[in-house]
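Left out: one protein chain. Kept in place: all the others.
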Amino acid sequence: MTPTTKSSPTIQSPTTPASHPASTASTASIPSLSSEKMIVFEEVSKFYGEILGVNRVNLQIAPGITSLVGPNGSGKTTLMNLMTGLLKPTQGRIQVLGTSPDEPEAMFQKLGYCSQFDSFPRGATAREFIEFYLRVHGYTKYETAELTHQALERVSMLEAADRKVSAFSKGMRQRVRLAQSIAHNPSVLVLDEPLNGLDPMARAEIIRLFRQLADAGMYLVISSHILHEVDMMSDSVVLLHNGYVVAEGEVHGVRDEIEEHPIQILIRCDRPQILAARLFEHEFTVEARIHNDRQGLFVKTRRPDDFYLLLNKVITEQNLQIESVAPVDDDLNAVYQYLITSEGGQTR
Amino acid sequence: MAVYEHLYGAYEGESQSALSRFLVIPRYALRETFKSKLLTTIFILCFIYPLVATILVYLHHNANALALLQINVRELLPIDASFFLTFVQMQCAFGFILTVLVAPPLISRDMSNNALPLYLCRPLSRAEYVLGKMSVVVFLLSLVTWIPGLLIFFFQASLAGFAWLWANLWMIQAIFSGCMVWIILLSLLALAVSSLVKWRVVASGALLGLFFVPTAFGEIINELFLTRSGHLISLWATMKSIWSGLFGLFVRQTGQIRGRVTTPIYDNELVDIALLEPPLWVSWLVIALICAVCVWLLARKVRAYEVIK
Amino acid sequence: MSSTTEITEQSAATNVNQPIVNRARASSWSLWTRQTLAVMSLEIKKNFLSRRALLLYLMAGLPLVLLSALALFPPPTDELGSFSEMSQVYAAIYGGLILRTLIFFGCAWVFMNLFRGEVVDRSLHYYFLAPVRREVLVVGKYLSGLIATIVLFSITTVGSMFIYYFWLFPSESARFFFDGAGASQMLAYLGVTILACIGYGAVFLLIGLFFRNPIIPALMLYGWEWINFLLPPFLKKISVIHYLTSLVPVPMSEGPFAVLVEPTPAWISVPSLLLFTGVVLFLASRHIRRMEISYAGD
Partner (left out) sequence: MTNVIELEQLSVTFGKRPILKSLNGALGGRAIGLLGPNGAGKTSLIHTLLGFHPPTSGTARIFGQDITTDAKQVRATVGYMPESDSFIAKMSCVHFVRLMAELSGIPAKHALERAHEALFFVGLGEARYRPVDSYSLGMKQLAKLAQAIVHGPKLIILDEPTNGLDPPTRSRMISLIRQIRDGGRARILLSSHLLRDVEECCDEILVLKDGRIAANCNLEEERKANRKFIELETRGERQGFVEAVGNLGCEYALSGERRMKLIMNETIEIGDLYRLAHEHAVQIRRLNFKRDSLEDIFLKAMENGNITEGANSSINNEKAVENGNGRANDGGL
């Protein structure tokens, strides 16, 4: 049962099967790239004994920020561990920029992975921790110190660099691990919930850092649960559920393809009944519901362009006092709702 | 039709008394311990020796039963201080086995999943938590040691008459305090080990190790250096001297060797040298020291948060 | 294995800021050695300074402490034999106490924890994520464990020999060591200690990798090595202890029931031990390549 038939075929954004790698629809600005410059998953599946990790995943990840989103246990961490060689796929092939994950020496020159394991060598300070593993790369003492300093500076942890990591709070430990994964200036960065436990200021800083790295041509694969942050920072999104790739591509692209859920808009104004009456005169208004505080109107429509123009006309003719107009489900939260929560149904 | 709103509601009922709240931890822990069949069987096995002792006492005072079994009363073991001394030693040994099974999960199960903050954010102080856990061990061990001991003592007193009772009255205090010292030492030691280690099996192993390894080491030292001071680090030897002290049967010299010694009097002559046991007060000191260390460890480890300097 | 020079420009090209690091690599061999040295220096710090090393110091120091205590507080008996039996008694001490128990369990503790310790500390993935061949990792860790055990147990061997001899018969021992057979005996003992660390180290590295809970296999191995003196000659060959005992300068008397077999000469037992170690390292690195990271609950 191939995943694509589970939901309407167009959900899977037009990534043709990997037999002839073609450019994804992620962002038009990236020219079509050969597999040399992509992270490619071909029919990859992974089973822990009989427990399903991921099943027949086909993905091509282009430079920029790609976010993995999905409920706990949907295979996000499995995909990341497969991509970084910590796990071997049961079948299928993975290529990261032309090298395969089971040649560690070649691949990890250009790949950094900040995992979720919150563990540090006993008694090490932040600087020692990063220098500890940089030495293994084969850098000289001077290079190690220089790279460590830069990495700590990027996550603004310089002043706490020489304190013991075991005394750090969760957020500070997270920054140190992030610094460790970007210390050797990789071109591919895989991050498992990097913002977990960070305070709002740090979250904004780190998101700006990701944006900076992505604009410099780096590949960032980030898994996160905070959907509005994912909306804000990612170029393309991969939705995972129970080990299957449910949808993949740019958020708005994916949203437009969910035909069975028409666009919903909330218009807060003073006389919603009149607005509703006038809007129903046209056939593309599918449904309208008065907000329970009688100051707003929820409207569903299949053809948003015609609807908005009609809205302008009605408002000017009826001279309604508009408080605000906002699409209710044009973000990842809604897509998640339609594709995963309603379909999957959480078992308690 | 009435639709009932089951919303979250505050609790208006009366709250427990402080004592019944203190007994919550032991109650739950005891219910948890007696779930394991192994422990219940061992608990029952511990009562075999008291049964034998009771029969012995009964035979002492029953002429026709003796005649029936053709045993002369003099051949029977006399019921005196050494009888009760061996009784206390036997029961305390059984008590140790019981503790090795009961004590480790008491704290280590809470430590392994960081449940301490849940306990200590309730109207319960750290001391009450430790005392609650300790009361489980004290209760079980008392059932196995001094309670049957005193019962047998009064059974003997009732048969032997008032004169015997008046003469051996001091023995009640000896039996009770002998057992209590062992119970307190064991419970503190077991809980301290249980709070240091997260896994129950390792905690049991550590407790066994703490008991047998120093004893073995003490024996090696005694053999190698031909002294008796090795007994200081062996828990069992120290307790034996304390118990015999309590029952007035303490003997200092427990061995003699011929050796060459150069002292002001003898210059390198072959002479008999007495091997002396460490004095009683030293044994008591060792036990007190161990208890103090355990209390200090418990105070440091039983805490709602990790303090990292 | 594409040479590393090609990769460096490629990664330098997409380097984020100016390429401060010009990692000119002479050849992969020089990189491997540098990486092995790096892993070794990191691991040695762990093996010598961490809390885990405490047990190793304890084991290595035990005979020294015991013998010096005996020297300082001599028991008041007088049946101390003559000087001639000294080497016999020391052989018993070395063979029984030092070789068969302390070195065995010391190597077990250090080498089993080389990888298992990282799994328990959940830090193995940092090594797997570094651009270093898995073989380099295995060799680096093995050598660091070797250095730790060899250094400590050599001190034990030499120290215990000196204390034992000089405590009772200082004058004869001095003569015995400086012009007698003493010096060559001590070197032979040292050689056996080093070979023991190499042999046992390799075995326990393998056990630590292949078994999730290696304590039982280690104890089974101890049993097998212990009953070695009862085994027929053919079975004796399949054990480390046989080659070691055949190299010991003064043969320890293994009790009345021992099946005596002529010791295999040095020029066979030494290379066979080293060959055995090489095979084990190869097996270990092949297993490491396929090893997956799954820090299941404890």
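We just call them A, B and C in the order they show up, numbering each chain from 1.
Basically, a contact is a pair of C-beta atoms (placed from the backbone, for glycine too) under 8 Å apart; a residue touches a chain by one contact, two chains touch by 3 or more.
Bear in mind the structure is a predicted one, so any value in this text is a computation, not a measurement.
Participant: Could you tell me which shown chains are touched by the chain that is not displayed?
Facilitator: Touched by the chain not displayed, across the whole complex: A, B.
Participant: From the listed residues B:Tyr49, B:Phe83, B:Tyr119 or B:Trp284, report the one that touches the chain absent from this view.
Facilitator: B:Tyr119
Participant: Sort through A:Leu158, A:Ala216 or A:Met232 and give me the one touching the missing partner chain.
Facilitator: The missing chain is touched by A:Met232.
Participant: If the missing chain were put back, which residues of subunit A would it touch?
Facilitator: Given the touch definition above, subunit A has residues 70-73, 168-172, 193, 196-204, 207-208, 211, 215, 225-228, 231-233, 235, 304-305, 308-309, 311-313, 315-316, 319-327, 330-331, 333, 336, 340-341, 346, 348 touching the missing chain.
Participant: Tell me where the left-out chain touches subunit B, residue by residue.
Facilitator: Interface residues of subunit B facing the absent chain: 6-16, 20-21, 24-25, 28, 32, 109-110, 112-125, 303-305, 307, 309.
One rule holds for everything that comes next: only the chains that are shown with their structure count from here on.
Participant: Taking mean CA positions as centres, which chain lies farthest from subunit A?
Facilitator: It is B whose centre lies farthest from that of subunit A.
Participant: Give, as an integer number of Å, the spacing between the C-alpha centres of subunit C and subunit B.
Facilitator: Measuring from centre to centre gives 42 Å for this pair.
Participant: Using CA atom averages as chain centres, what separation in Å is found between subunit A and subunit C?
Facilitator: Their C-alpha centroids are separated by 49 Å.
Participant: Where in subunit B do residues touch at least two different other chains?
Facilitator: None at all.
Participant: Sort out for me which residues of subunit C touch subunit A in the complex.
Facilitator: Residue positions touching the partner: 1-2, 4, 7-8, 10-11, 14-17, 20-21, 23, 31, 34-35, 38-39, 41-42, 46, 50-51, 121-123, 125-134, 289-290, 292-295.
Participant: Quick one: which bits of subunit A touch subunit C in the complex? Just the residue numbers, please.
Facilitator: 48, 81, 84-88, 102-113, 115, 117, 119-122, 132-133, 135-139, 143, 146-147, 150, 180, 185-187, 213, 216-218
Participant: Mind pulling up the subunit B residues that touch subunit C in the complex?
Facilitator: Subunit B reaches subunit C through residues 198-199, 224-226, 257, 259-261, 270, 273.
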